[in-house]
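Notes follow once the structure below has been shown.
Of the protein chains in this complex, all but one are displayed in their positions.
As written, the chains take the letters A, B and C, and residue 1 is the first residue of each chain.
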Amino acid sequence: MIKILLFAHLQEKAGSDQLTIDKEQTTIRDLKNILKETYQLIELDQVMTAVNEEYVMDDEIAKAGDTVAFIPPVSGG
Amino acid sequence: MIKILLFAHLQEKAGSDQLTIDKEQTTIRDLKNILKETYQLIELDQVMTAVNEEYVMDDEIAKAGDTVAFIPPVSGG
Amino acid sequence: MNELFEIVEEPIEVEAVIKKVERREAGAITTFIGTVREWTRGRRTVYLKYQAYVPMAVKMLAKIGEEINEKWPNTEVAISHRIGHLDISDIAVVIAVSSPHRKAAYEANEYAIERIKQIVPIWKKEHWEDGETWIGDQLEKVPYPNGKPDVKDEKHD
Partner (left out) sequence: MNELFEIVEEPIEVEAVIKKVERREAGAITTFIGTVREWTRGRRTVYLKYQAYVPMAVKMLAKIGEEINEKWPNTEVAISHRIGHLDISDIAVVIAVSSPHRKAAYEANEYAIERIKQIVPIWKKEHWEDGETWIGDQLEKVPYPNGKPDVKDEKHD
């Protein structure tokens, strides 16, 4: 199982701040495609991704037990 | 009478923070020369001058009733 | 001593953040205080909500501190960012940098706020008189062409 965290408008659109995907491993790209289909989260094309609190590229692999966070453009400060 | 204010090392060298010169008017240049002779304040060559709290040039004139301050290079902040 | 890098829900005390960077060898401390502004491009903000991915945000703030120590040796940095509901004039962020000399203290401080707006997972939701919006990408760059921002020296582990 891979844990997914959603923030800001992604969270509101999905209606949840947390999802789980039952997979042993997947690239971030594939994971985004799954979520785009299942939750209509087209915004995922324009977000960054963190695996276990570190930014990664779309071709990185997430494994069961990892926490994947989708990070929309940030606006702190 | 023209009132003279001295600061920092000038004050210590002259042994006073304040002097008066009994003149109706004088250029700053002449005033500096008088003080250089009378008090051996050769440092006056390298100080700024303010008349009534505004910086002035050496050819400016100070009149009786004015306050002339000699301002060594500043070091606040 | 408190943590140098923190995400908090309570009001930030500026003096407390400054205290964290005071040192006998520092002659200069700069602080940046980001407050909630009432007007943005002619539109009136009523209040804001900040959300954060807290553990990662703390980590990214600490990373900014490391970057600064590398670029400006002998500086000390503390950053507190508040989340939750903030009213006009409330303090959202305080950055304090101490350094023996002032130039580094200014430069490092400005660098910190720029980096916060690039890599720290915090989001602002503006509540206007006539609606609300999640604010993204305040630096007005194109959406990360590489899928990730410019983050150096970082590994996925």
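FYI, a contact is a pair of C-beta atoms (placed from the backbone, for glycine too) under 8 Å apart; a residue touches a chain by one contact, two chains touch by 3 or more.
Source: prediction; values computed, not measured.
Peer 1: One chain isn't displayed here. Which of the visible ones does it touch?
Peer 2: B, C
Peer 1: Touch as defined at the start, partner being the missing chain; which of C:L4, C:A26 or C:I135 qualifies?
Peer 2: C:A26
Peer 1: For the chain left off this view, which of B:M1, B:I42 or B:M57 is in contact with it?
Peer 2: Touches the omitted chain: B:M57.
Peer 1: Spell out, residue by residue, where the missing chain touches chain B.
Peer 2: Those residues of chain B that touch the unshown chain are 5, 7-9, 12, 28, 46, 48-58, 60, 69, 71-77.
Peer 1: Residues on chain C that touch the omitted chain in the whole complex?
Peer 2: Against the missing chain, chain C presents residues 14-15, 18, 22-39, 88-89, 100, 102, 105-106, 109-110, 113.
Here is the rule we go by: only the chains that are shown with their structure count from here on.
Peer 1: Using CA atom averages as chain centres, what separation in Å is found between chain A and chain C?
Peer 2: A distance of 24 Å separates the two centres.
Peer 1: Chain B to chain C: how many Å between their CA centres?
Peer 2: Taking the mean C-alpha position of each chain, the two centres sit 50 Å apart.
Peer 1: For chain A and chain B, what's the span in angstrom between their mean Cα positions?
Peer 2: Centre-to-centre distance between chain A and chain B: 73 Å.
Peer 1: Out of chain C, which residues touch more than one other chain, so two or more?
Peer 2: Within chain C, no residue contacts more than one other chain.
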